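I have a structure I would like to understand better, so I am pasting it below and will then ask my questions one at a time.
As you look at this complex, bear in mind that one protein chain is not there, while each of the others sits in place.
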Amino acid sequence: MFAVYASEPNADDPLASLVVGERPDPEVPDGWVRVKVEAASLNMHDLWTLRGVGIKEDQFPMILGCDGAGTLDDGTPVVLHSLMGDPDWKDDETLDPKRKMLTEWAQGSFADYVVVPKRNALVRPEGMTATAGAVMGTAWLTAYRMLFTKSGLRGGQTMLVQGASGGVSTALIALGRAAGMQVWVTGRTDEKRELALRLGAHQVFESNGKLPGKVQAVFETVGEATWKHSVRSLQPGGTIVCSGATSGNQPPAELAQMFFLQKNLVGSTMGTLGELRDLLDFVATTGISPEIGQELPMTEATKGFQSMLDGETAGKIVFTR
Amino acid sequence: MFAVYASEPNADDPLASLVVGERPDPEVPDGWVRVKVEAASLNMHDLWTLRGVGIKEDQFPMILGCDGAGTLDDGTPVVLHSLMGDPDWKDDETLDPKRKMLTEWAQGSFADYVVVPKRNALVRPEGMTATAGAVMGTAWLTAYRMLFTKSGLRGGQTMLVQGASGGVSTALIALGRAAGMQVWVTGRTDEKRELALRLGAHQVFESNGKLPGKVQAVFETVGEATWKHSVRSLQPGGTIVCSGATSGNQPPAELAQMFFLQKNLVGSTMGTLGELRDLLDFVATTGISPEIGQELPMTEATKGFQSMLDGETAGKIVFTR
Amino acid sequence: MFAVYASEPNADDPLASLVVGERPDPEVPDGWVRVKVEAASLNMHDLWTLRGVGIKEDQFPMILGCDGAGTLDDGTPVVLHSLMGDPDWKDDETLDPKRKMLTEWAQGSFADYVVVPKRNALVRPEGMTATAGAVMGTAWLTAYRMLFTKSGLRGGQTMLVQGASGGVSTALIALGRAAGMQVWVTGRTDEKRELALRLGAHQVFESNGKLPGKVQAVFETVGEATWKHSVRSLQPGGTIVCSGATSGNQPPAELAQMFFLQKNLVGSTMGTLGELRDLLDFVATTGISPEIGQELPMTEATKGFQSMLDGETAGKIVFTR
Partner (left out) sequence: MFAVYASEPNADDPLASLVVGERPDPEVPDGWVRVKVEAASLNMHDLWTLRGVGIKEDQFPMILGCDGAGTLDDGTPVVLHSLMGDPDWKDDETLDPKRKMLTEWAQGSFADYVVVPKRNALVRPEGMTATAGAVMGTAWLTAYRMLFTKSGLRGGQTMLVQGASGGVSTALIALGRAAGMQVWVTGRTDEKRELALRLGAHQVFESNGKLPGKVQAVFETVGEATWKHSVRSLQPGGTIVCSGATSGNQPPAELAQMFFLQKNLVGSTMGTLGELRDLLDFVATTGISPEIGQELPMTEATKGFQSMLDGETAGKIVFTR
């Protein structure tokens, strides 16, 4: 079948290992299902796989793609949940020490078909396109958990999103707006700030810009470039939810601010199957639709990988099939 | 000044003690402010005051009205918070054993002016009418705390509101819808169920009717007439938030259901100043406006009291001045 | 091998189906382990199994026994965790709709050997006897979850245990005392109250007796006979944790008390593997040892079943092998 895959690990020139070609049709183990892929989104994780990070040499060639939307053999439209783990683990699955993303465990979704455990294919709500569904299982799920499970925000409170254009940030803006939060966003350029406003931000600010007041929660995926601003922007007792640190992960920790004003830092990564189910219901109920940065046929995947490597796009890149 | 007040306790014929007349202009103690009242809503609490319940005989005559909206002497539009309590209490103010509502502590808001501690007058958001503001401090605040502080619901989950037409129920429907919940409502009549749909309910059901699935949270103000249905409608681990029991408060407790499926009952009453502040921001941010059942000039207050006593209206009755 | 088992369901005369005899040696499926049983405790659940409740007819004959302690084939001393469930369930395992106790799923522990999934055999701490270990997986685990996960109590606060002599109650008293709580206990007889004092209660009271003050949490396994007292004994904002209702499960619910004073009812049942691990560490660290009501060789199991049916014993009955 058609597939976009990593032929071998390539730390220095990841795109040199990217192949748009053919791979054998997959077998379907007991308890697993086959999904005909309609759309899947590109994640930084796919670049890491090309580089050979988080994957063993004997797992190559590996079809890329950690999320996606498509249909089961019986025609049911589905969205993929990317996490798999230890069958003996009974607790929040994002805390399972053996948890893995789809391409660390099985072949990925940039292909005609992807095969996953039955529980990892969730029914897609009526009216949700495959393109929209494709970003639910990674960026939007991460944002959902940060906002609804970890931040402690309640309706009407103020949230600050650091960075306007990343996949998680754009999801946070849309989700926060639809849940009745006051959404403030920082962005490095006019273009990024305009994107944030279009997505629903109430107010936008330059990176590290002065805010009109303190906020109850900050959402961090930037790290070193914004950390001090994040800590100082919080009201006493407030919470920073952090799921990434693209500009570096070793800013000075600002402990005095943290302890004296009883601020909290809460780490977050991905989300559970239950959170994905609630996210799909939330998107269906509120009628929001995800902003897609760029949509390409899967056959032109190389172009999408190049854009991500160059840092050129805002929002998510989705490949369709 | 003009005032609507209770002349004396009257357990059997509460309306016989209701006077629409004149009371002396209030003094303004240090640390208190005077509010020119524009609107205030009628609560069951006002009927209890006429009956002499929760108030001592030497507190009469007592101006009625436990919430309201108006303007400070400098023209600032405000909304009233009704709770006052022990100055030594430093914790959730709804747990203060000495907490009281406005008319248990000071003269109420059905008058030209009401005088309250400075902290009890919150700035009213731009664009919120006095009529809308009048219902925020009681019914809507109660609903806000139930939904956002007590239920544990997160965006996209399903809530069941028992009863379609009470002040708290109508607020719950509107708040839940605006926060991205799936809102299911039961009502005794077609008229009440249509009201629920108009307010934003996704699905409505007859009282104790069969639901298409289990819910994550139930909102109870009815009590005996709906309790068994409430308990059975919950999924394992789900929560009933209860702030009233108008049909009786001694239904069989259904303990086996509660413990074996690990369900929770959480009591809730009124809300804190911080919750009222967040509610006002939520209403302003989402642009929802409260459904008012009936609006009357304060001079016709008797008519409103009669309607409430007869159980004739749906939604809140607001008196304007 | 030797085994104590239920030959067939017998609703009216459960002991008539109890056989102390022989059953085939068990096979050990992949991912499961064989435990040589040294001790196991009797639970009400075993009487239900004899009656045919919670078990299908084609599952008989069924070896009884839902907990236990013994050794793996390599000599490692272990304690059993009784819960099994849906392999696709990744969350608090006590909320899994398909969760089952040992004898609902596989052959039980009143035998020379019991075979369980590997995760269900936890290493027994040094110094913990098999008899002590035998009660950890059911009564003590239930009590641990109620106290440490569900009650919200913090060190130094006051807990009321309703009933002095049941397996869960005796565990709650010992755990609460060892965790630094003020432990108050009600009991129906002098003998039961003396037992409570011996186990560590600070104060004991007659059933429904007047207390010297309000408490932060109540622990309920009695139900109808004590419910009103439980609700009234709570301070505002306090919590009743309920894991049973031996005297009946339909007391009047006392909703007015619950909502106006913001009291909570929290259902609880059994506990997770992680809670069992922490319980074992707690018992080892604090050096408490469980009070055993009666200890009998497994060959005399009938005597133990008869005592439980007659309601004659206080504390747990443990069978040793």
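Each chain carries a letter (A, B and C) given by its place in the written order, and its residues are counted from 1.
We take it that a contact is a pair of C-beta atoms (placed from the backbone, for glycine too) under 8 Å apart; a residue touches a chain by one contact, two chains touch by 3 or more.
Source: prediction; values computed, not measured.
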Touching the absent chain when the full complex is considered, from C:89, C:148 or C:305: C:148
Residue of A:17, A:94 or A:157 touching the missing chain in the full complex: A:94
Touch criterion as defined above, residue of C:121, C:175, C:253 or C:314 at the omitted chain: C:175
Candidate in contact with the missing chain, chosen from A:244, A:293 or A:315: A:244
Interface with the undisplayed chain - residues on chain A: 92, 94-95, 97, 220, 223, 227, 236-237, 242-245, 249-256, 258-269
Residues in chain C touching the chain absent from view: 144, 147-149, 154-158, 175, 178-182, 202, 277-286
Sites on chain B contacted by the missing partner chain, in the whole complex: 85, 87-93, 96, 117-119, 272-274
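The rule is simple: only the chains that are shown with their structure count from here on.
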Top-ranked pair of chains - ranking by C-beta pairs in contact: B-C
Cα superposition of chain A on its sequence copy chain B - rotation in ° rounded to nearest 5: 180
Rounded Å distance, chain B centre to chain C centre (Cα mean): 43
Computed distance of Cα centres, chain B from chain A, in Å: 40
Multi-chain contact sites of chain C, meaning residues that touch two or more partners: 92
